[in-house]
Each structure stands twice: as C-alpha cells, then as structure tokens.
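I am attaching a structure below and will ask some questions about it afterwards.
With one protein chain removed, the remaining protein chains of the complex are shown where they sit.
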Amino acid sequence: MEKKVLTSETKVRPRFSEIDAMTIVWHGNYVKFLEDGREDFGIKYGLDYMSVYEAGYMTPLVKMNIEYKAPVFYGQEITVETAFINSPAAKIVFEYKIFCVKTGNILTTATTQQVFINAETRELELTPPPFFIEWKKNNGLEI
Amino acid sequence: MEKKVLTSETKVRPRFSEIDAMTIVWHGNYVKFLEDGREDFGIKYGLDYMSVYEAGYMTPLVKMNIEYKAPVFYGQEITVETAFINSPAAKIVFEYKIFCVKTGNILTTATTQQVFINAETRELELTPPPFFIEWKKNNGLEI
Amino acid sequence: MEKKVLTSETKVRPRFSEIDAMTIVWHGNYVKFLEDGREDFGIKYGLDYMSVYEAGYMTPLVKMNIEYKAPVFYGQEITVETAFINSPAAKIVFEYKIFCVKTGNILTTATTQQVFINAETRELELTPPPFFIEWKKNNGLEI
Partner (left out) sequence: MEKKVLTSETKVRPRFSEIDAMTIVWHGNYVKFLEDGREDFGIKYGLDYMSVYEAGYMTPLVKMNIEYKAPVFYGQEITVETAFINSPAAKIVFEYKIFCVKTGNILTTATTQQVFINAETRELELTPPPFFIEWKKNNGLEI
C-alpha cells in the first residue's frame, strides 16, 4: 500500500532586499521561503501557526538542513514544494524542493524538524498531542 | 539656560547579508542600526525594552524619518549617535546621526517617535507614565 | 485640468518572521512592504529595478518617511497602494497607503524619494535622464 503524502505548492518572487552583493538571493533568506511553504501547507491542511497555537501548542524548529544546488537571481520566479513526512514521533517533519518556474529545475532541497511545546508551560511534549493525532486522522494519515 | 541632552554612541559593522545588489547597505537595514542605537541608549540610561516592559509599557514607533546622504559599503565601520529629544508630551523622540568612523562624515540622519501603550490592555497612554517622569527626573531632564 | 496619477495595488501577507515580540509586524519590516508596492508599480508601468538598470541607472533612496497609525497583526492581510507623485525634478517620489483588506482602514502612510545615479560611474544625475522623460511621455505625465 502506497503511503499518502500531503504536499502544497507556493510561488515566491524574491524581494530586491533579499538579493546580496553577489546579485543572488542571500542564503539565509531561503529560510523565509521554507516558512512561506510551510505556512501555505498549514493553511491548506489546517496546520498553520494560528491553528496550532489555538490548540495550545507552539512548534519551534529543532533541525534544519538546506542544500543549495543553483543560485536564485532577482526577477526569477520560484516554487516551493512542501511535503509532510509522516512518522509516529512527536515531531513535524517537512521536506522542501524549490524549483525554477521557468525551467522546472530543482534549485534547492531542504528538511526541517519541529517539536511540540506547551504554549503555556513551554515544556516539550514527548508524545504527539491529541490535536495532532486528530489532524492526521482527518487527513487520512497513519498515526 | 542650556538644555541637557542625553546621547549615546554605538559602533556598527554592517553584515554581508545587509548589503544589496548595488553593493551598499540596503536602505531598510538602517532601521536596525537605529534600533541598535536606541537600545544602547536605553541600556546606558535605563530606558531599554526590558526596563520599559517591566514598568508595564510597550513603546511602538509611530513615526520614522530617514535621510540618506551617502551610502554605506561593506567593511565600512559606522557610528550611530542617538540623542533623546525631551518634550512634555507622552512621547519618546530620538534623533540619530550615522557617521563614518574613518572620515567622520555624516552619512545619515533620522528621527523616530514612540508612544506609550499599556502592555496589558494595549491602550494608548495620553499622559507621560509615572515611570517615564521618574526616569526624566533621575536623568536631570525637564518634565 | 486634473493631473493624472498613476497608482498600483499590492496585496501582502506578513510573514511569521516579520512579527516581533509585541506580536505585531516589526516597524522596520514595513520598508519591505513599501518595496513590494514600488516594485509592483514598476512592473505594471515599466519602471522596475531591472528596466531602470538596463537603461543605465540605479535609483537609491534618499528620503523615507513612515507614519504608523495602527499595528498589523499576524494573519492580517494588507494592501499597499503606491502612487507616483510627478514633479519636474530628477527624482522619483512615491506616496504609499497601507490598508487592512478586511476593514478598509488606513494602517500606515509613507513617502519615499529616490534619485538617479549612473550605474557605471555612480555619479548623481542632476537632470531627469532621457529614459525617465520618455517613460513619463509614454504614461501621459507632464514633463
């Protein structure tokens, strides 16, 4: 049985202020593009910052890997493809591919890992919170 | 009688990520330099974010003017001179001068205006909060 | 005779990374929204960074004024209205209004002033460059 993979696509037009002295997007600004992708995914499937916060949690990043394969230039339109990587752990893992809209070439790949902390006590949740299990069920994912 | 003017000086080394495709500091990044200056002033005289917050207030900006007279390049060291402009109003007004450390030339001038809002109710304070009047007294300023 | 005013509208969704500890958009991030508006205007009317650069010029900002009338929160959609303010000077002046999409309330007003510098020599142009006069003609503006 093939596993279901939830994905979303986000078009991004880099800002002039995101271009560096090498006339390419500064590598640190990709973190914003990943967040654009993650948040669009969240809005599409109901896992955005506000929904998570209203459920009583915050989800800080604990790991981030980025591989820059080709630069992004000013005026170049890109698409962030965000895929939710399901696992039984108390974690949210996303994989990202950034494409050039014009050529379809992969420019960047990335992974992020988030944990759940209680919004009030700020303590780490060691098991998946009920709202997250519910969310998986509603979206046809294994628990 | 000459008025007392409180000032502070802050040395800033622009980051590579703050340089734009014209190989000069992107104009929006000066807002960070002004905040560096304002916060250094606050730490020197006891009017930093945390002190104000602990007194029960937040001080959002309501006005900002910047005049860019000469560009700042990568590797160029600059000094932000921050001066508190006293007035009887329920406002915090600062004037800034950014200098080139090497030549002493003025590169930028700026002004910001902040108001007081109650940190809990988020309501605007129409008169200077007691802690601010106290602060002025302690620093020998007119009320 | 009424003067023709060129305007453009840009929808912006503030990023999570643009929200500060007061849970509102950090005041310095509005500079990016103004640039979004200015660049959209440029793309609409042919005065974007790349067109200007290809004509042999760069247009650094020399003045910026922002008045913050109401905060912008996370999740709040805003519209930047960008208007070109025509004058015979060798300058590009824009006026901006930022609206709340939902209520239509004005949240921020701003003005920026840019000059022309020769992209190669980096010298200031004291008179309007030919391409700019041509641009005005093509868009039905007084010279």
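Each chain carries a letter (A, B and C) given by its place in the written order, and its residues are counted from 1.
In the analysis below, a residue touches a chain if its C-beta (ideal position, glycine included) is under 8 Å from a C-beta of that chain, and two chains touch if they have at least 3 such contacts.
Computed from a prediction, not measured in an experiment: that's the story for all the values here.
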{"item": "Interface with the undisplayed chain - residues on subunit A", "value": "22, 24, 27-28, 31-32, 35, 58, 60-69, 71"}
{"item": "Missing-partner contacts on subunit C, residue numbers", "value": "16-17, 19-21, 23, 26, 28, 74"}
{"item": "Residues belonging to subunit B that touch the chain removed from view", "value": "15-17, 31-32, 35-36, 39, 49-50, 74-75"}
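Note that only the chains that are shown with their structure count from here on.
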{"item": "Reference subunit B; chain at largest CA-centroid distance", "value": "A"}
{"item": "Distance from subunit C to subunit A - Cα centre to Cα centre, in angstrom", "value": "30"}
{"item": "Intercentroid distance (Cα basis), subunit C paired with subunit B, Å", "value": "25"}
{"item": "Whole-Å gap separating subunit A and subunit B, where each centre is the average of the chain's CA atoms", "value": "35"}
{"item": "Interface hub residues of subunit C, defined as touching at least two other chains", "value": "31-32, 35"}
